[in-house]
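One chain of protein is taken out of this complex; the other chains stay put.
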Amino acid sequence: MKLRALAETLGGAVVGDGDIEITRISTLESAGAGDLAFLANSRYESQLAATKAAAVIVDAPRSHQLNYLIHPNPYFAFCQALKVISPAPGHRLHPGISSLTSIDPDVTLGENAHVGNFVEIASGTKIGDNCKIMTGAVIGRNCELGNNCLIYPNVTIYDDTVIGNNVSIHAGTVIGSDGFGYAQDKGTHHKVYQIGRVRIEDDVEIGANCTVDRAALGETIIGAGTKIDNLVQIAHNVKIGRGCLIVSQVGIAGSTTIGNYVVLAGQAGIVGHLNIPDRVTIAAQAGVSGTLKEGTIYAGSPQRELKEFKILEAHLSRLPEKMAELKRLKAEVEDLKKRLPES
Amino acid sequence: MKLRALAETLGGAVVGDGDIEITRISTLESAGAGDLAFLANSRYESQLAATKAAAVIVDAPRSHQLNYLIHPNPYFAFCQALKVISPAPGHRLHPGISSLTSIDPDVTLGENAHVGNFVEIASGTKIGDNCKIMTGAVIGRNCELGNNCLIYPNVTIYDDTVIGNNVSIHAGTVIGSDGFGYAQDKGTHHKVYQIGRVRIEDDVEIGANCTVDRAALGETIIGAGTKIDNLVQIAHNVKIGRGCLIVSQVGIAGSTTIGNYVVLAGQAGIVGHLNIPDRVTIAAQAGVSGTLKEGTIYAGSPQRELKEFKILEAHLSRLPEKMAELKRLKAEVEDLKKRLPES
Partner (left out) sequence: MKLRALAETLGGAVVGDGDIEITRISTLESAGAGDLAFLANSRYESQLAATKAAAVIVDAPRSHQLNYLIHPNPYFAFCQALKVISPAPGHRLHPGISSLTSIDPDVTLGENAHVGNFVEIASGTKIGDNCKIMTGAVIGRNCELGNNCLIYPNVTIYDDTVIGNNVSIHAGTVIGSDGFGYAQDKGTHHKVYQIGRVRIEDDVEIGANCTVDRAALGETIIGAGTKIDNLVQIAHNVKIGRGCLIVSQVGIAGSTTIGNYVVLAGQAGIVGHLNIPDRVTIAAQAGVSGTLKEGTIYAGSPQRELKEFKILEAHLSRLPEKMAELKRLKAEVEDLKKRLPES
């Protein structure tokens, strides 16, 4: 594809040779002839000098003698270029149902289904069109999946789970396992039956080896367009809004509600029965247990507003020095006391 | 079932209409006709006003015109009510052995076994009565499982594992993988063969995608009645006592011994070769590396007693202000020094 045509498709402009052929997307560092690279993080600016890329996506032309695809959001343009040039995830899996499966007779499978080897789909489950259920995946009873879902190998989906359209769930993830609920009586932990379910809305992607527990009663919900990384724990009755980003190894405890467009960075933990307002950002490893304000960034465990966290960190770095000052001051005051005439 | 009959079964009393029919258990918020709700957390007290529940489990009657099931431990009563009204986990899986399995001829399977599709049970393994081994689960050689165990889909149990009665292990969990043991010599990490095993006592429940490593030598032990949430790591030679609660994403390093009735909250980490005494509680995200006292609550990383942790946190919140005070005081002392006659 010519650079000019690609730029038009992406809504960008060309500076340089628009006739150059683009055949692949690559990084600045490893790009060669025919490769389109991108610069979206200033950390890699210095790689422009040596890149062998046929063209580079940037937000504004640079001084280097290169072909540029100019776009106000280079990372988004790169993302869209990949969609034009590279095939979609799961493209190698053609419609068809392996003979090495167990699909209950009353399962409804939409058009163009791919069902891999050693898959089980249990009684009462309905699956929409164009879904790819990959090797070793297990889908329990009375589940519903929408259209265009990708269920990767060895995923386990417990009974009663409801999943929307365009949902991808990566390998090893478990959806609908029992919530961690026990009632104590005379020193024994009695299991609280978990009779709710999980509901995942449209356009959600969930990474590998995550766990999303079914509700004790009612629903655990993951809202439309929310993206979840690997090894994330979503406890029972958690409700997550739309468009959230939840990074690897985050844990969200039971019955907490997360608003829309919330970002939880890696290894953050959120206690139970909390309300996280819209557009909050939680820094990596933060521990959240308090009341938060909409659109605000928090860090630390227990969490503080980011600006307070940074001020506190700066004070902590100076603490040894300040404690030495305090000691000297104490000596000086002692000295002053001696030098003062008795009152 | 009539409310009165249910109350009698649970050892509670009725205030209101004991003849009302209870057909389901629900939350205060979503309850409708025929639903029994419960109030066990004061956070939800305000939902009493608007609930449409047929009856509510409470510890003492409220002013709202509702039917009440009075019980000193409402959460436990709710737990028991679920057992009366809802079927037990795994109830949909009937005894029977799928033809799509690999069960070694010398495996012993007890009565009423359910063995799902694509299950492997290897040579020498003995499984008790009423066990349900679900789709894709793999049970290695020379394992022993007691009665009434639920092994969920895609669980992997390595060779030699010993599991008691009434044990549930949720999907994706791995029991008996090699411990992380290497001996260094001349810059190379040499694998230490892990020739021990895992032993899980009666009434243990383990969540989804956990990892419990086999011992290097001897046993990794999970004591009777201990409950473990999702994504928890139990390293080799860890010994966990009875009745512990281990919340999601906790990690316990090698050779550590945990007493009885210990609670480890989410994302806490315990270093290796430690002894945690009975009834200790570790707060979420705490990092434990020191000597602890029985029955005590700890928080923070490194851990401090909770009361000290709270005092320190309060001081940290005031640290910027206190450092400003220190600065002013320093200036005042300088000023005093100037004002004092030379001694």
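The chains carry the letters A and B, assigned in the order they are written, with residues numbered from 1 in each.
The definition used in the following text is that contacts are C-beta pairs under 8 Å (C-beta built on N, C-alpha and C of every residue); 3 or more make two chains touch, one makes a residue touch a chain.
Quick caveat, the model's predicted, so the values are computed rather than measured.
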Full-complex contact with the absent chain, from A:1, A:33, A:60 or A:316: A:316
Residue among B:43, B:64 or B:315 touching the omitted chain: B:315
Residue in contact with the excluded chain [from B:158, B:261 or B:298]: B:158
Touch list for chain B against the chain that is not drawn: 100, 102, 118, 120, 136, 138, 141, 154, 156, 158-159, 172-174, 177-178, 180-185, 187-195, 209-211, 213, 217-218, 231, 233, 235, 249, 251, 253, 267, 269, 271, 273, 285, 287, 289, 301-302, 311-312, 315-316, 318-319, 322, 325-326, 329, 332-333, 336, 339-340
Absent-chain interface as seen on chain A, which is shown: 25-27, 30, 41, 43, 73, 75-76, 78-80, 82-83, 86, 88-89, 92, 98, 100, 116-118, 134-136, 152-154, 168, 170-172, 205, 207-209, 225, 227, 229-231, 243, 245, 247-249, 261, 266-267, 284-285, 301, 313, 316, 319-320, 323, 326, 329-330, 333, 336-337, 340, 343
